[in-house]
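For this depiction, one protein chain was excluded, whereas all remaining protein chains were kept in their positions.
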Amino acid sequence: MTDNSPREDDYPAMNETFDRASPFADDAGVKAGPRPDISDEEADAAFAEVVTVDGVDPVAARAALADVPWEPGAPKPDPILVADGVVRRFGGLTAVDVDHVEIQRGVITALIGPNGAGKTTLFNLLTNFDTPDAGTRVFNDKNIDNVAAHNIAGHGMVRTFQLTKALSKMTVIENMKLGATGQKGESLFRSIFPFMWRKQEKEIEERADDLLIHFKMDHMRDQFAGTLSGGQRKLLEMARALMVEPEMVMLDEPMAGVNPALTQSLLGHVTGLRDQGMTVLFVEHDMDMVQEISDWVIVMAEGQIIAEGPPASIGENTAVVDAYLGSHHDSALDLDQEL
Amino acid sequence: MDYQAIIESLFRGLIGERFIVFALAAIGLNLHFGYTGLLNFGQAVFMAAGAYGLAMTVVTIGPAVNRNTGLNMSESTLFWVGIFMAVVVFPLVLALLMGIPTLRLRADYLAIVTIAVAEIFRLIARSPSLDKWTGSSDGLTGFTSTFYDLSPFTTTDRYFFNLFTGNQFFLVLVGWSILALGTLLCWLMIKSPWGRVLKAIREDEDAARSLGKNAYSYKMQALILGGMFGAVGGMVRAVGFSVAQPDNFITDVTFFVYVALILGGAGKVFGPLVGAALLYAVLDSSDTILRQLVANDYIPESIMSGTQVGQVRFMLVGLGLILLAAFRPQGIFGNKEEMALDDR
Partner (left out) sequence: MPHTKLTPTAQPRWLRILLGAIVALLGLTAIGGPALAQEDDSGGEGTEEVAPDEGASESIGGVIQARDEEGEQVLLEGVTFIVTDADDNEVGSADSDAEGVWRVDLPGPGVYSVLLVEESLPEGNSLRNPDNNPLTEISVQPNTNKNTLFPLGERTSSGDNTNRVAQLTVDGLKLGLIIAICAIGLSLIYGTTGLVNFSHGEMVTIGAMTAYVINVTWELSWFGSWMSSLVFGAMVAIAFTGFLGYIYNEFVWKPLRNKGASLIAALVVSIGFSILVRYVLLYQFGGRAGFYRDFRIGEPIDFGIFSILRKDLFIIVFSALVLVAVGLALQKTRAGKAMRAVADNRDLAESSGIDVEKVIRLVWIVGSALAGLGGVMFGLTENINWEMGFRLLLLMFAGVTLGGLGTAYGALLGSIIAGLFIQLSTLILPGDVKNVGALVVLILILLVRPQGLLGRAERIG
């Protein structure tokens, strides 16, 4: 999906160049596939070891959604994240104006909506990467309005970006290790005394390696992240986010630009996360995928939440259909494809 | 032609005072630009902070404090206090001044503010209205005796293949020790998780923040620390030439440091050393060659005069920046793969 971001325009060369310069760019499709020589069991075992959220029963959490009314701003039985009256304006444009929204703990919630609906902006507001003009956000019963963006991760919420942010000139394993929180060697003073952080570093590295095995990326461990294909970067970004040991992950279009084979494994990873008790909120344009993995769907249009409900209910919702057909400039929209 | 002079200037460039000064400044800039991606165009002001921190403490502020408080600090006490001011206090204040308004903004804002601070420094340091404190355009002298009193070498003898006088040799030895220590520190820090966070911020600040790293704080730490390295460099320069003068720290000096850094390789621990040595070997020897050519009338006065020789090195630096940034941003020893990754 295109993102008409003004800042990106100022750096026009950067996106394309990389691919052209990278020797691996052309065979991205081939390289992006999962690594064949690891069995699924091995990978899953490695995963279960690293990713678990205690005290969450994903099955019960999903079941509880059955009683939730299908309406915008519906209250959830066990919300992990609650936003109230969140408004963000850019000049005359109101990019986000959400009265009330709750995200159920332990389930996969999809956030959909036409281009420019305000999904990314809402992500920014929920993670404090951007400050709303009004409104409050509560995560895990704690008000996070005044928490700095970098402290959000410490609260147990981590997000990825629509434009993938792999750290190009760092290796894959370095990317992963960066995700760990609480590394003592990240303080300037302790950094010059390796004995103070060596041991911890080793543990972190082991965890990172386990996750890489799960994502079947361990063979690229020492490669520069800049040499990865687009899909691999999405994977890396997700794996790196998990290094934070979050309770909730927010993925902005994790499947965009990823080839079908890899998409399937990505979807598998996402449901895998939920089954370990993690809460997932993700933005996606492809309705098939939304139908396939999400437990709950929230629809945005023109900054507002216009519908909520289980995936099956969304296609019939007239407000949603209007929003897509009404607001989209291209008249011929294939509902099956895009919604 | 005096070939010996040319060879001497080549070697002095490779290992002498200027090399030490600019290698130190480049280590600092490497922390800023090479590892954290901070576009600091005011490294010359950090160097000036080191020079003036020492000189002002010994020559103007210290005596004034003595007069007004009845404290009676001796010159050597003032010298050591001065070193603390030069290495810690002045660069710290300066880094806060530059960093607080800009480190939350896009990289180019820091560039603009640092270059503005360089101009502010120039205006203030040269302003006759502050002559009492800064010595205005003539600068300050008379703050180095404590240092040279420590020298075990005789001033009149020449040392190290006749390259240096006793005092110079002492300065160079001390400078090399500082340089070795600084490089070691830098290496330790960069290889640590702290250094990893810096690199992550250079690559993408938002990603680092989403992973729980306080990018602002890290950038500030890097700015302060790198500034302190610059200040040490400036201090060595002031001690080496026995004067702290505004003209030694004009804006363009920063770009000498940039050329040194990019030449040796930004983001490499030894890059600053290699780059500064190469740069000054080239600049100093070409300077000597040109001066000799002019003096011996191989180049007629109408084409180049003695004063114009000094301007040539600035042109070389400008040209060097253009060519390096356009064709070899990874440094002259960088490899292809890095080159590909360099487009960030």
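Labels A and B are assigned to the chains in the order they are written; within every chain, residues are numbered from 1.
Quick note on the criterion: a residue touches a chain if its C-beta (ideal position, glycine included) is under 8 Å from a C-beta of that chain, and two chains touch if they have at least 3 such contacts.
Small disclaimer: the values here were computed from a predicted structure and weren't measured.
Asker: Looking at B:71, B:123, B:150 or B:295, which makes contact with the chain not pictured?
Answerer: With B:71, B:123, B:150 or B:295 as choices, the missing chain is touched by B:123.
Asker: For a quick check of understanding: of B:47, B:115, B:223 or B:279, which residue touches the chain that isn't displayed?
Answerer: That would be B:115, which touches the missing chain.
Asker: Of the residues B:7, B:150, B:184 or B:319, which one touches the chain left out of the display?
Answerer: B:319
Asker: So which of B:11, B:255 or B:270 would be touching the chain we can't see?
Answerer: Missing-chain contact among the listed residues: B:255.
Asker: Against the chain that's been left off, what residues of chain B make contact? List them.
Answerer: 37, 39, 41, 93, 96-97, 100-102, 104-109, 111-113, 115-117, 119-120, 122-124, 126-133, 136-137, 204-206, 215, 252, 255, 258, 262, 308, 311-312, 314-315, 317-326, 329, 342-344
FYI, only the chains that are shown with their structure count from here on.
Asker: Distance between chain A and chain B based on Cα centroids, please, to the nearest Å.
Answerer: Distance between chain centres, rounded to whole Å: 44 Å.
Asker: Which of the residues in chain B end up touching chain A in this complex?
Answerer: Listed in rising order, the residues of chain B that touch chain A are 185, 188-189, 192-197, 199-200, 202-204, 206-215, 221, 225, 267, 337-344.
Asker: Touching chain B in the complex: which residues of chain A?
Answerer: Within the complex, chain A contacts chain B at residues 13-14, 17-18, 21-23, 127, 129, 148-154, 158-161, 165, 167-170, 174, 177-179, 181, 183, 185-188, 190-192, 194, 197, 201, 224, 226-227, 237, 240-241, 243-244.
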